[in-house]
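All protein chains but one are shown at their positions in the complex.
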Amino acid sequence: MISTGAFPYLLGLSAFLFTIGAAGVLIRRNPIVVLMCIELMLNAGNIALIAYGRFLNSVEGQIFAFMVIVVAAAEVVVGLALVTAIFRLGRELDVDDLSEMSE
Amino acid sequence: MTALIAVVMALAAISAIGVVLSPQTIYSALSLVVTVTMISVLFLLLNAQFLFAVQLIIYAGAVMVLFVFIIALLNPEAEDRPALDYRAMIGLAAVAAVTILVFVTARNGITYGSGGFRGQQVGAASNPYHTFAFGADAVNAAGNVQTVAGQLFTTYLLPFEITSLLLLVAAIGAVYLTRRTKEAA
Amino acid sequence: MSVDVASTLVLLILLFPLGGAALNALLGPRLGRQFVNVVGTASILASFVVATLLLANVVGAPSGHSSITVRLWQWLNLGSGNLSVGMDFTLDPLSAIMAMVITGVGFLIHVYSVGYMEHDEGIARFFAYMNFFIFSMLGLVLAGDLVILIIGWALVAFSSYVLIGFWHDRPSAVLAARKAFITQVVGDVAMVIAAFLIFLNAHTLSLPNVFARTAAFPSGGILVTGICVLLAIGAFAKSAQFPLHTWLPDAMEGPTPVSALIHAATMVTAGVYLIARFHPLFNLAPVAEGMVACVGIGTALMAGVIALSQIDIKRVIAYSTMSQIGLMIYAVGIGAYSAGLFHFAMHSVFKALLFMAAGNVIHALRDEQDIRLMGGLSARMRWTQWSFLSGSLALAGIPIFAGWFSKENLLGFGTVSGPGAAPWLLYVVGVGINVLTGLYAFRLWAVVFQGEPQTARVWAAKEARRVMLIPVVMLGVLSLIVAWPLQWPIPNAVRVFTDFLAPVFAAGPPTPAAEPGVGLATVALVIGTLASLFGVGLAQRIWVRGDPEPAALLVRLPRGLPLLSYNKFYFDELYDRALVNPTRAVARTLRRVVEPDIMDGWVSGIGSVLRGLSIDVRSVETGFIRDYASLFAVFAVLFVVITVVFVAR
Amino acid sequence: MNVPWLTLVIVIPVGAALLLQVVPRNLTAAVKGVTLLATAAVAVIVGVLVAMLPHTVGSDQPLTFHYEETHAWIPGIGASYHLGLDGLSAWLLALNAGVFLLGALAVSRRSTERLRFYCTLLLLTEAATAGVLLAADLLLFYLFWEGMLVPLYFLLSNYGGEKRGPATLKFILYTVAGSLLMLLSIIWLYVNSGARSFDLETLITSSGPAQAVIVIPGIHVPTFTPQELVFIGFALAFAIKLPLVPFHTWLPDLYEACPPAALVFFAGIVSKLGAYGFIRFGLTLFPEPVNHFKWFLAGVAVLSIIYGALMALSERDIKRIVAYASISHLGFVALGIFSLTQNGVNGSIIQMINHGIIISALFLIVGFIEARTGTRDRRQIAGLERRMPWLYAFFLVATLAALGMPGMNGFVGEFTIMLGAFQLNWVYAVLAGGGVVLACWYMLRLHQGLMHGPPAALVERVRDIRMGEGLLLAPLAALMIFLGVYPRPVGDLARPAVTQYVARATGTPVLPAVYS
Partner (left out) sequence: MLAQAVPIVPLVTPSAKDLLGLLPELILGGGFVVLMLLDLVVPARRRAWLAAFAFLFIAASFGACMWGWFDSGSGRALYFGSIAYDKYAMFINAVLLISAALVVIISPQYLNRRGLHYGEYYALILAATTGMMLLAGAMSLMVIFLAIELLSVSLYILSGFSRHEERSQEAALKYLLLGGFASGFLLFGMALVYGETGHTQLQQIEAALRVSTNVDPLLLAGVILIFIGLAFKASLVPFHTWTPDVYQGAPTSVTTFMSVATKVAAFAVMVRVFTYTFPAVYAHWQAIVFLVAIASMLVGNIAALTQTSVKRMLAYSGIAQAGYILIGVAVSPSEPLGTIGVLYYLAAYAVTNIGAFAVITVMAGRGEDLDSYAGLRGLAYRRPYVAAAMGLFLLSLGGFPPTAGFFGKFFVFAAAIKSGQTSLALWGIATSAVSVFYYLRVALLMYQRPAADQPEYQWSRSTFGGSAVLLATTAGTLVLGILVTLVYSAAAAAQGALLPVAAG
């Protein structure tokens, strides 16, 4: 269905999404968006896993990716719970505001 | 076919940029939905039907709904423009560098030594340790789902069980953290 | 003399004063003045008796057996080829004479002290120190090993130190004590280094063995010269010779008996003893001997000049002591050992006398020491006056008084022996010193006892009590007669003393000093005696008769000379400026600058650098998640790039 | 009978320290009793061991241990529990037992708060220092060497004077910096010896470090051989502990802050361990480097002598004066060692013993004075002699001993050390002689300044030392005099061992140490 020639593009896309996600973590202040960016990074990893698996004829990539999706979901749940808790304490949803402790 | 892939990949990339650059949180979330969906399509194209389904159901479904829900709950009107400070420069430079680096490397199969794509060589070789590598036919037969599921519950049972523990922990944590309690100190 | 007898004698002679010191120190304060007086003097008397026995034993010994070394115990043994020292004591005529003089004169001074210190509350301490001094001094002269000698050498310095500073409430006394001690230590160090040179070349420090082995040293070589120069430095420090002489006048801060005992009669002459003891080495080192002779005569001259202008009664006598010791040093420097020692013995008699008589005066005047405030005491202190006169005549070298015998005997050698091409040059200076001696001795006598009383205190002065007077008078008599049976400066006359010591100095390399011929000796004797008489006469004219002519002569001297004399040639100031103050300044700089800024500075410097770094490093911790992530990302990319691009190749 | 005597020397204090923990805290008499008993027991054992030493036949080369114990400790890396007592360590062990007994005696029941803790620390320190002196395994040695700091640290931080914080910090930092380099060197020796053992005797006889070159990025050290670098690691540790200028600044601060009773054993033994290390390890393991560096090290020693003396001259705090005097004296010890002659090394051992006695006494005296007048400023105290005749007498003896007065014990060491230095080069001996003159100056000024002159205001109500205090000083004073007129026992006991060590350092044939 998809030729070996596409592999570099797939890996490139993976890298692109990964770095875009990472860049998002750097430039976004809303913790919810930061979480989304982390999701992007994990997804990028998944693309790489599955692309590799496809061309290695290995099933491990898919299984790994499946696990990653679960992990991502778990992280999001906890992350959003924390965001909610912080919001309840009356704080702005801004990661730059979360710098009470430093040095 | 190639065109389809190109379009899907382009959409994924553009929507990812949207996630990062949207001024409104909710737009980011929606962009992410697009990205995730496009990725699921890619999965399908890569012959990973099971993952396609999981991606759609869990990600585009459950996770993104959770996001949207929380956004709606907490700050429906908040506007969050990306901070374009020096960190943005770092980010952009990294994006360009890493993407190009990885692409070029993957494309040219640069290796320090002879030969090309090592994973393939190893996979193809009669390597006694490569117990779980199957022929393309086997992996791709029966829509792949059965293979994946079979492996998931046998060879990869342990990781699979760990994920269950992980989800339980996450659930408990979410409940604990968001529980309103009168029980003060 | 058998070994048993010898070791018994050594033990006894040392134990008496040591026991006295211990008893006085521990029990004295409890048991009272009487006990202290008895113990203090009796122990020395006992020691004197033992010393007499010792002398008798030596005299009675067959020739060639007059020297014996006993070992009380092994002091240290670091293995063959390495340092090995025994607690050795040597008995021979030299040490016997020294012991005799020390205990004899010492006993009289102790008796005198009973009176002099009558009203002092620290009497027990005083006698403990005095007894200990006698012990140390005996240890010094009896020592049969260089290390033991050095120990005795230092112990006498210590005794001198505590006795100078006896009145410890007086800051000047305390300072004087310290000065004396430190100067002594300089000498000690020189001696210690001499000991090293001897040990490393002779492989022994036991004196008899040292002399036996050093005989093989090349004569006039640098080694033996170096050893002798170092030993001489030690001797100079002890005997207050130039340039280590400045402590002696200050040492007069101590009680007068101390000055009499230590700073006139015994300790300060230890330098003479040392050189005489090491004659086998000095005989091999003409250069060192010449140096010693020059320093001796030079010090004698300088001290004589200074003595002329001093106004403190004890300081005048102190400078006179310095001058006389200079002569002794000169004598041993030219190889006239027995002459030097004879002068030592005589000097200890009349100088102890002078000090004690001066002590009587000071006592009578209630601690007045300025001679300008005295005068006219002859009527009030008749016995003291006569004794003082006897001592002064002896000092000035007037015939038939002890000093004449010894000094003329000494100067006689100078006509034929001495350093360099013209040995008689030093002799000429010696004759000049005779004049000076007469001058200052009789200036003192005249100013103190003659003329009119200058203050009310003098009117009230009374003759000293008997316990203080008897020793003085005894010594006064001795000053006249003691030399008669011993030694005459006239050739072929009595020479008991020289003969007695002859076995000592006959050993080892030949002594350079030659006996002057009869004619030369006679001429020298006449010239020397005339010079002494001239000095005394001149003093009479100036200070007794008040003749203005010689006084005018003095005025015509270069302006600076009296000033130099009065200010002791500015040696104290010179040492302060050249040594003491620079050392202090260096020490202060170390404390103020080097220690905090450099020694501690390099530590605290590292500390502050680290502190600064710490704050820099911590500034990374901004608390901003996005900063943390940036850092993370940058380094992640960097590490990957480094690995992929650089390390892999 | 096969009694592990050496282990007992270490174990008795530790056991007593543990025992103390079950003694009720407020039973001060019992606490003190246990401490005294333990230190006395150790002193007796050590006394017997030392007395019997010449009558025992030592083990064979390379070092002659007259008592020896070996057990497995960490067999995996070749570290063993190996204790050995030879002529070198014998006297120091005796000194160790002595100063700790004295330290235990000096503890005042009335004035020390939390006495039990203090006694515990004292006992632990004793065990550690004894361990340092006995250990014949480098790792074990290091364990005791650094472990010693732990009780010392608690001692200083709990009972020190007002500036104890910075002083303790400085001391520990300095020491640790040096020790860590030594640790590096120890490991390096271990790795490169071929024997893969930490045992001193094995290391001495093994083929020696391979000539691999240590590469330190950015630092170019082409002139030193690896062995020399390793030696430098050891030397720094010992030099700091000793201490040699310019690594000395911790010492005055620390002595100033140290509790007076603890100074007895602190100054008495701890600073000797650096010198001990130089002899025991420097001379045996690094003969070539020691010979290579001896000129330099002896120079540093001379610098310490003179620098310490000059600082003592300019200081005003009486404790610091004594501290700098101590630096000066320890410079002599170092000078003796680096002369690499039998006279010098033997002199160093003698000087160590004597200095231990002298400095203990001086610090006791200074402590008494401080306690009575309430000040340590030299200029504020004068005329004590009238008020404190007994203290005056003891102080006089100690002063004379400290300034190297012949006839006192201080002289013996200085004389032999200077002789050794003279054998190396006369210049060293002459400069050291200058140090002696300065010592005389500052010690006399200190003594006279405090004791003589018109009594100062602070001195008016001062009373003389009590009987108990006098009994602490009396044996020390007696030893100062006794060892001054009869130093032979010290020299005799160490002599065969010194012969062995010096022979090893100078490359002459090494014979077993035999007492004749």
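Chains: A, B, C and D, in written order; residue numbering restarts at 1 for each.
One rule holds for everything that comes next: a contact is a pair of C-beta atoms (placed from the backbone, for glycine too) under 8 Å apart; a residue touches a chain by one contact, two chains touch by 3 or more.
Please read these numbers as outputs of a predicted model, since none were measured by experiment.
Undergrad: So there's a chain missing from this view; which of the remaining chains does it actually touch?
TA: A, B, C, D
Undergrad: Would you indicate which residue among D:N158, D:S206 or D:T375 is in contact with the undisplayed chain?
TA: Checking each option in D:N158, D:S206 or D:T375, the one touching the absent chain turns out to be D:N158.
Undergrad: Spell out, residue by residue, where the missing chain touches subunit D.
TA: Touching the missing chain: residues 72-77, 79, 114, 117, 139, 142-144, 146-147, 149-150, 153-154, 157-158, 164-165, 168-169, 172-173, 176-177, 180-181, 183-184, 187-188, 190-191, 212, 214-217.
Undergrad: For review purposes, identify every residue of subunit C that touches the missing chain, sorted by number.
TA: 607, 610-611, 613-615, 617-618, 620-621, 623, 625, 627-629, 631-632, 635-636, 639-640, 642-644, 647-648
Undergrad: Tell me where the left-out chain touches subunit A, residue by residue.
TA: Residues in contact with the chain left out: 14, 18, 21-22, 25, 31, 34-35, 38, 41-42, 44-46, 48-49, 51-53, 56, 58-61, 63-64, 67-68, 71, 74-75, 78-79, 82-83, 85-86, 89, 91, 95, 98-103.
Here, only the chains that are shown with their structure count from here on.
Undergrad: When B-C is set beside A-C, which has more C-beta pairs in contact?
TA: A-C
Undergrad: So the centre of each chain is just the mean of its C-alpha atoms; given that, what is the distance between subunit A and subunit D in Å?
TA: 64
Undergrad: Mind pulling the subunit A residues that touch 2 or more other chains?
TA: Touching at least two other chains: 22, 26-27, 29, 96.
Undergrad: Enumerate the residues of subunit B that touch no fewer than two other chains.
TA: Only 83, 87, 90-91, 94, 98, 101 qualify.
Undergrad: For subunit D, which residues count as touching subunit C in their complex?
TA: 170, 173-174, 245-246, 248-249, 307, 310-311, 313-315, 341-343, 346, 383, 385-386, 389, 393, 396, 400, 403, 405-407, 411-412, 415-416, 418-419, 422-423, 426, 429-430, 433-434, 436-438, 440-441, 444-445, 448, 451-455, 485-488, 491-492, 495, 498-499
Undergrad: In their shared complex, at which residues does subunit B touch subunit A?
TA: 1-2, 5, 9, 12-13, 16-17, 19-20, 25, 28-29, 32, 35-36, 39, 42-43, 45-48, 50-51, 54-55, 58-59, 62-63, 66-67, 70-71, 73-75, 78, 80, 82-85, 87-88, 90-92, 94-95, 98-99, 101-103, 106-107, 119-120, 123, 132-136, 138-139, 144, 147-148, 151-152, 156, 159-160, 163, 166-167, 169-171, 173-174, 177-178
Undergrad: Along subunit A, where are the residues that touch subunit C in the complex?
TA: Listed in rising order, the residues are 22, 25-27, 29, 34, 95-96, 98-103.
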